[in-house]
Every structure is written in C-alpha cells, then in structure tokens.
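Only one protein chain is missing from this complex, and each of the others stays in its spot.
Letters are used for the chains, namely A, B and C, taken in the order the chains are written, and counting of residues starts over at 1 for each.
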Amino acid sequence: MPSPLRVTVWNEYHHEKHNPEVAKHYPQGIHQVIRDGLLANDLPHVRTATLGEPEHGLSEAVLDETDVLLWWGHRRHDDVDDAIVSRVQARVLAGMGLVVLHSGHYSKIFKRLMGTACTLNWRHDGEKERLWVVAPQHPIAEGIDRYFEIEREEMYGEPFDIPTPDELIFLAWFKGGEVFRAGCTFSRGRGRIFYFQPGHETFPTYHHPMVRKVIANGVRWAAPTLTTREVPANVQRKALEPIG
Amino acid sequence: MPSPLRVTVWNEYHHEKHNPEVAKHYPQGIHQVIRDGLLANDLPHVRTATLGEPEHGLSEAVLDETDVLLWWGHRRHDDVDDAIVSRVQARVLAGMGLVVLHSGHYSKIFKRLMGTACTLNWRHDGEKERLWVVAPQHPIAEGIDRYFEIEREEMYGEPFDIPTPDELIFLAWFKGGEVFRAGCTFSRGRGRIFYFQPGHETFPTYHHPMVRKVIANGVRWAAPTLTTREVPANVQRKALEPIG
Amino acid sequence: MPSPLRVTVWNEYHHEKHNPEVAKHYPQGIHQVIRDGLLANDLPHVRTATLGEPEHGLSEAVLDETDVLLWWGHRRHDDVDDAIVSRVQARVLAGMGLVVLHSGHYSKIFKRLMGTACTLNWRHDGEKERLWVVAPQHPIAEGIDRYFEIEREEMYGEPFDIPTPDELIFLAWFKGGEVFRAGCTFSRGRGRIFYFQPGHETFPTYHHPMVRKVIANGVRWAAPTLTTREVPANVQRKALEPIG
Partner (left out) sequence: MPSPLRVTVWNEYHHEKHNPEVAKHYPQGIHQVIRDGLLANDLPHVRTATLGEPEHGLSEAVLDETDVLLWWGHRRHDDVDDAIVSRVQARVLAGMGLVVLHSGHYSKIFKRLMGTACTLNWRHDGEKERLWVVAPQHPIAEGIDRYFEIEREEMYGEPFDIPTPDELIFLAWFKGGEVFRAGCTFSRGRGRIFYFQPGHETFPTYHHPMVRKVIANGVRWAAPTLTTREVPANVQRKALEPIG
C-alpha cells in the first residue's frame, strides 16, 4: 500500500502581515488557507513553511518528508536564498512534485526550472475569470465541469514566456479581454510540475471550492511514483558490446 | 533582402593547449575548425570567442552582432562567469540562436536554459557512432542521407536528463551498445536552441563533412526571424473591454 | 534559387450559391477572396479548386503542381470522395503543406490526419473575437501585433478534440465568454499542417487584412523544404554490423 502523500505549502507570508485587505481573507496567511483546502480534499498530511523561518522552513529534513511542495510568493522573490532554490530544484529533479501558484510564476524556483523569463501581462483591477477545461480526461481536471468562474481575480495575459508545456489543462478567459494558459504541466528530471494561475492575495481565491479541488488534483498528479531510482548523474560506463 | 547571418563560435580553448593528442587535430583550437566548417558551408560571417578573452569574448558589442552563437566547453565550465551566462541567456530569450555542441551539454548556459541536470552516461574509448535521421523533413537534416557514421567518437548514452525536446532530429547508435538523442531542438523565449552530440576533443570530429553540414544546418535553423519585437517583460495592461 | 511557391485553394463552394447573405461577402466564392488575400501578400501562384469539379479539382496533375493546399469546407464534408481524401493525405505525408481553415476542422482530411474527433463548441451569433499571439517569435505571427480583433465571428470554444499541437500560435477570446486554440501547427509525415479558426461564411472575415496576413504566413511556413526524399515506406534492410 502506498504511504500517504506528504505535502508542504510554502508562502512568503508578507502581504498578510502588512495589508489589511489581504489579512481579511487570509488572517493566518495564505498558506493556512491553502492547507485547509488540501485537508478538505482528503490530503491530511500537510505542513507549512514560510520565508521568515530558518532556511525558509525548507531544511533537508523537511524536504526529506515532502512528496509535493506548493509555492506561493510575490513581493519577496529576491529574498529567497539561492542555496535554498538550488536545494529545491535538486529535489524536484530527483522526483519531488512542485505546484507553483499564481505570482509564483516569477519566483526564482520556477524561473530556474523553466529556463525562461516567465513574464506575462497583468492587471489587478479584479475582474471575472472563467477557467475552461482543455483536457477533460486529465486527472487534474477530475471533478471539474466544462468550466468554472472566479468572480474577481487578477488578470494574467499572454504571452506567457514559458517553454511549451507538456500538457495544457486550463485556459482562462478574462472579462477585460485577455486569455491565459492558466493550468500547465511540465516534467523536469524525475519531477512533475503543475503551474496554476489563480490566487491574487487581495481576493478570496483560495477559499473557492473549485480552485481547491484543482490544487488538490494537482498535488496528487505531481506526487512521485513509488520507484526509488538513482538521481540524475554523469556516469562513466563500460562497453556492453565489443568495440575493438 | 535578409542581412547575412552573423555567427560567433565560442570555445573554452583549454585542451588544445595542454594535450598534444587534441592539438594534433585542432592546432589553432576547436573553434577554428568549427569556423572552417561553417565557411565551407556558405556561412561567411563567422567570428570566434574564447574563455580567456576579456568577458570571455562575449561583450555586449559582440553579442549585438551575433545572430547565432555556438558553444563548446568541457573542462572549464565552472570558470565561466555567471554574469556572462546571464547575458547570453537573456540574448537567447530575446531571439539569438544557440547551438550547443557535445560536452556543452554540461555547460552553465545549457543547464540554465534547460532547468534540468543535463546528465548522461559516457565512455571515451573511441568507438563507432552511427547517427540516424529521425525527422527526414527537418531543415537540420537537409542533405543528410538516412544515416552517417563517425569512426571514433565518445559514447554519450541515455538517460539524458533534459526536458522533452520540441523535435528529435538525430538518434545515435554506439557500437558499445548504447543509444542517445544526439540532435534535439528547443525553443526558449524568442530563441531557438539546437543541441548536437558529436565532438570529443581527442577525435577529428569537426573535420567530418557530415558533422559540418549538420552544424551549418543547425545554425541556419536557429537564426532569428526578421521580426523585431519587445523582449519578454512583465507589463501592466489596461482592460480592453468593460469589466465593471 | 527556390522555385516560387505554388498554392491551391480548395472550397466546397456551396453556401455562396445558396445563401444571399454569404454571396454578399463572397460573390465569386470564398476561394476567390482567399486567393485575393494571398495575391495581396506576395504569393502570386494561386489556383483554386472546388467540390463540383471533376475529382473535386484535385487531380494528381494539380497536386503535382501544389506546394501548399488550403481547405475550406462546412456543409458538404460527406460529399468529398474518400479516394480524394486518401490522395490528399498521401501528398501531405510526402511533404505537401496543408492549411485548414475554420469549419475545415470537421473535414474528412483534417480528421484523417489528426486521428481524433475534431469536435468543439460553437455559436454563430456573430460576436467580437480577439486573437492573441502566444508565440511572438513564430513566423506565422510575423507582422502581427500582440493581438488583433474580428468584429463579428462565429464562436469556436474548447474543448477542441485534437492531439496536442506541436506549436500553439494564437489563442482566441470571444466576447460571449469562451476561449479557443485558434492557430495551431502539426507535423505529419514530411508535411506541415496549420489550422486557423476564423472564417464563418456569413461574415467578411477573409477580407480582413490581419486574417489574410496570417493565412499567407501559414502558407509560407507550411511550404515543403527543397529536399527531395523518398516518401515513407516499409523497407527491409540488410544489417550494417555483424549480428552473428
């Protein structure tokens, strides 16, 4: 029987302490509400980690017990230590799942794994977003109807400077006139990455049941398979056939 | 009429000065022989740059006049300045083509653009390699028959830890029993990247007419289109439709 | 010097003869207006072919002189002879370019080449469509700004049942609330395929200068490379190495 999936939700935890509008929706931090959403979707093993903790809460010991890491950052991407970014990258390449949320598109770890600028167009006036399922058969779309709506969200618009995703799961329609590849998957090394666009801090997005369902689906999808394998390495090998 | 394609061949230029076996094949450096191959394939505008030059020969002025950059490095990847790597990465994302050769798979710039470990298996006993065309219609395979052979090459074997390539052009068969995705393309930002596996320093690979042809094809394919566009950026936008 | 690109525009040519609303925009047929758009974009060698002609105007002789074929059909997909569909498919697999327009998504030839149902959601109320460039560096987006608008078009909405495209060039936003992968490329055999969504018969879409530019770009992109190669075939081969 597979062991239970162990999840860590990382948050820079800045806006919630400095902006009352944000604190209203996320009084204990965005990470706690994301955690609540996972618990509500039958993922009981969820811890949290934040920027201000030693090693940003992402010690080797914590990562040893993390199957899937979620990442929310926005204002303080630059304050994340490069050594911790390298540590997380190495874990992903060795098989840890990673779910990158909203403004995490511009985090060091996402840019590191993509290799691109990860830029996009944006507007945080708060407008209706409608998320369309492009890949109805994909486990990340499990339990989602043809589309769902978020009453007020930040607009993220194309072009989104990412490598071509392996799979495109959701496309977003914004009332103001833009579109966005809002749910995308990537494989890097042995690890699986899911990017999901909704989640501006001034809106109650992470309380939305469909957003919560998609994130839980993404966590399950990104979970490493049971296989234990050597991590990627340059290895010298003897010939298997005569080469003389 | 399009302006002529301007190419820069970069080489760490180390082995040639320290290993007589290498100097025998490349007395003026690997970069000069690669340059000769491009000249012989009707690409007349080729300059070179090496690690030991100021800014590794890759000043902003040089890159301003470079449409496609080729990269050969092996022993001294770590001596390449991170700032120059960032500069080259930014150029690729803005549209400069990049052709990464052989042991360049483990260069900072390739790992930076891939986001993965870029590891592989290897053996430099010198054995027959046969390169098979998998995508006969691709311009990088132009003028190449079903396959071609290199009498003695270093073996590079799977798994090669890269993101799934956009296109797989060549697969390599090695006499010792391995296979390798030897010719792959990637798009990153506005730039095109071609990785091509042959080229160990102790063998005369860059004198091989078919290797030269493929590299010239790769340079032509990676050349930026004529479009001048803004480089990727995060930009705030006004709504195009009423959102009230 | 490459020989000039030879284009054939195919149209079922039905609505124009039976619906005055269509005839108003396309009195000589949709194919003639598409042809005009190509001529206006420096593609002078354009012929047309229609369903009612012998062999639907697609004899082997015509296809011998066709580098890129455009396809517009809607109401009479079922009247296209399976033998002609097989003939066109074989040509594409051997290298002929194919540009499939609008309701051609449901043509026999497109379904044959995709292998999927090619279904989608639709509404022909006539509403604003905005086409966003997702791949600004792609030659098919050459000369197109960040987006362009069509005042009245038929809505085509996701999910669009196609294999994952090789490249996604345009995403469409519709005023009524949907999104669509409106410009996609595929490689099949030696041939290149571009699907482009705009073009409902009751609207003057093929008179739109940006639509015309995209179609011309698509034709240039889909053109076969100069290489002459054997077409795909099952071939028995002798061993290149001793297998004893």
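Keep in mind that, in the parts below, a residue touches a chain if its C-beta (ideal position, glycine included) is under 8 Å from a C-beta of that chain, and two chains touch if they have at least 3 such contacts.
Because the structure is predicted, anything quoted here is derived from the model rather than measured.
The missing chain, though absent from the display, is touched by one residue of C:Val9, C:Leu63, C:Val99 or C:Met114; that residue is C:Met114.
From the options B:Val7, B:Leu51 or B:Val133, the residue with contact to the unseen chain in the full assembly is B:Val133. One of A:His15, A:His56, A:Arg91 or A:Arg190 touches the chain omitted from the figure, and that residue is A:Arg190.
Although one chain is hidden here, its contacts on chain B can still be listed: residues 130, 132-136, 146, 157-160, 164, 167-168, 171-174, 177-179, 181. Against the chain not displayed here, chain C makes contact via residues 89, 93, 106, 112-117, 119-123, 125, 127-128, 155, 157, 159, 161, 163-164, 166, 175-178, 186-189, 231-243.
Contact residues of chain A toward the unshown chain are 95, 130, 136-137, 139, 141-143, 166, 175, 187, 189-191, 224-227, 229, 240-241.
Note that in this section only the chains that are shown with their structure count from here on.
Centre to centre, using the average C-alpha position, chain A and chain B are separated by 32 Å. A separation of 37 Å divides the Cα centre of chain A from that of chain C. Residue positions 166, 175, 187, 189, 240-241 of chain B each touch two or more of the other chains.
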